[in-house]
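A quick write-up on the structure given underneath.
A protein chain is absent from this complex, but the other protein chains hold their places.
Think of it as A and B in the order they're written, each chain with its own count starting at 1.
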Amino acid sequence: MKKLALAALLALGLTGCSSEEPQVLNLYNWSEYMPQEVLDRFQEETGIQVVYTTYDSNEAMYAKLKLLDDSAAYDLAVPSTYYVSKMRQEGLLKKIDRSKIKGFDNLDPELTNLDIDPDNQYSIPYLWGTTGLAVDTADVEEPVDSWADLWDERFKGRVMLTNDMREVFHVGLRVLGYSGNSTNPDEIKAAYEKLKELMPSVRTFNSDAPRVPYLEGETDVGMIWNGEAVMAQETMPTLKYVYPKEGIIAWLDSFVIPKNARNPEAAYKFINFVLRPEISALISEDIGYATPNLKARDLLDEDVANNRASYPTPEDMKNAEFQVDIGDEALQVYAKYWEMLKSGQ
Amino acid sequence: MIRWLPRAWLMLIYGLLYVPIAVLVVFSFNDSRSGYTWGGLSLRWYETLFNNHAMVEAMWNSLWLALSAATVSTLIGGLTALALHRYRFRGKRVLNGMLFVVMMSPEIVLAISLLALFLLVGIQLGYVSLLLAHVTFCLPFVVITVMARLSGFDESLPEAARDLGASDFTMTRTVLIPVIMPALLAGWLLGFTLSLDDVVVSTFVSGPTYEILPLRIYSMVRVGLKPEVNALGTLLLVFSLVMLSLSQWILTRSKQ
Partner (left out) sequence: MPASGVSPTMSSIRQQPFGAAVLVLVWGWLLFLVLAPNLLVVGASVMTRDPGSFLSLPLNLDAYRQLMDPLYLDVFLHSLYMAAVTTLACLLIGYPFAWALSKVEKRRQLLLIFFLIVPFWTNSLVRTYALKLILATNGLINSALLSLGWIDEPVRMLYTEGAVIIGLVYLLLPFMILPLYSVFDDLREELVMASHDLGAGRFATFLHVIVPLTLPGVLAGVMLVLLPAMGLFFVPDILGGSRNLLVGNVIKNQFLDARNWPFGAAASIVLTLTMAVLMLAHRISKQRIGEEGSA
């Protein structure tokens, strides 16, 4: 055993140290949020190798970027909606030199120059999506068309919620007619009381792959991300994506360059590569979320372009709300009620 | 006692341990994307896997890390257990306590505190930081395993060795080490397993330049157990079986 271990050590040691380092782009992104094909084509064209490191929540990404100094710099990250403004305000991001960006004008004006980053000085939109209702029409009769329907008695033990504090409270707040970004402690408390009534119906929380409990047959109705719904429909055509009356939760993921990026030039090259209509279209088709690139939309497959789950109509987006930074004080209130909700108090 | 009962119990538990593994292996050849339907035999997930260079590289990184972390922690942990067992010294309780704290600390705390330390001292995040972290959380497991072995150990042997004039080092090498060998092996295996499996600590102390397998797997299974992961699990299983047969073969040969 000892000899064998030594031999294995040697063999591994030899393969471990490759001689020449090609130029590298360190991309810090959500898991499975960029097709391998895009990375391969980018490397083929530019010779820059993309090292794809993943995170599973904005919080984890934020904590790591905030704590790291120069010791391990990421060149490009993809925070969601309000994390852009948070990171921008805390000076974690490099300003983007717009003269180096090609194809910015192709982006949907509805999704640029938002409050999170006026004039897009620090971020370039990558993909956007929504969190709405999933309904398995094989097991659920009668139309379900609002968040409030989740409270229905007949869904006891069959409801799924995302494991995301802000999203779940967003639903509670909207059902009561408040803003999903409320910072008013009374409103948050009211939402908590409302959500508490929902808890006996909730079978599971899932923010890793919210389509899975539906595929498993564990849940029939609840929350889901639109891209996940599209993926689930491949094997489960009965799963419907519904835009609830109270308004859908919308989000936008954007490229940002962290302030201590080692290779910002490569980051610019990569952003430009992704902004090409054909690449954006490829990404949207593969991942199932909507591209903000209007030119790319023309290139999409009919099925994808006409799928209301990925590309909602203006009617669907009525009452839609983007999440915004609610500030630290409100965050503590939410966190407290979230723990109470989860521990059944 | 009925004679066949122990063996039946062994077989039953082994069977149960291997059921999920069997499911994994079978589904790695499933043509369907979903884990709940059968779409016929296919090798497409193995193809997908091998075309994923990042994955293959992460696999090598991980094996290398696990081998080195297990070896270093067995070395240090074994020596620690011997020292705790054999010597009287100040601060023994403190030392015990620290090992206990490592085991008790929720992984997330260990992760963040180590990250803070590495940043403070200026250790680059990558192989070195991962190795230091992994050895640290493997250490108590090795110490406990070896201590359990030593506590039942007959004290007359080292005494005899010393009486025969053996130095402390020689006595340790010739008497104690052979006695604790099974425990060392068990400790090494525990360390190797823990290191190969760790997600939480690694998430925090790894940098962009050194991606390891559990992190990649974590991100893949989280988004819904992609079939490639089944293929990867199967390959890891095959790899360990090959290692196992090789070591058996070497052992039997060296005995002849």
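Rule of thumb we're sticking to: contacts are C-beta pairs under 8 Å (C-beta built on N, C-alpha and C of every residue); 3 or more make two chains touch, one makes a residue touch a chain.
Predicted model only: the values in this text are computed from it and were never measured.
Considering the complete assembly, chain A touches the hidden chain via residues 57, 59-60, 63, 66, 90, 157, 163, 165, 202-206, 213, 215-218, 328, 331-332, 335, 338-340, 342-343, 345. Along chain B, the points of touch with the absent chain fall at residues 1, 6-7, 9-10, 13-14, 17-21, 23-24, 27, 35-36, 76, 79-80, 82-89, 91-93, 95-110, 112-114, 116-117, 120, 132-133, 135-136, 139, 141, 143-145, 147-149, 151-153, 155, 158-159, 162, 167-169, 172, 182-183, 186, 189-190, 192-193, 196-197, 199, 213-214, 217-218, 221, 225, 229-230, 232-234, 236-237, 239-241, 244, 248.
Note that in this section only the chains that are shown with their structure count from here on.
Computed from the mean C-alpha positions, the centre of chain A lies at a distance of 34 Å from the centre of chain B.
Residues 1, 3-5, 8-9, 12-13, 15-16, 24, 26, 28, 31-32, 36, 51-54, 56, 60, 64, 67-69, 71-74, 208-209, 211-212, 215-217, 234-235 of chain A are the ones that touch chain B when the two sit in their complex.
Residues 32-34, 36-37, 51-52, 54, 60-61, 63-64, 67-68, 71, 115-116, 118-119, 122-126, 185, 203-204, 207-209, 211, 215-216, 218-220, 222-226, 243, 246-247, 250-251 of chain B are the ones touching chain A in the complex.
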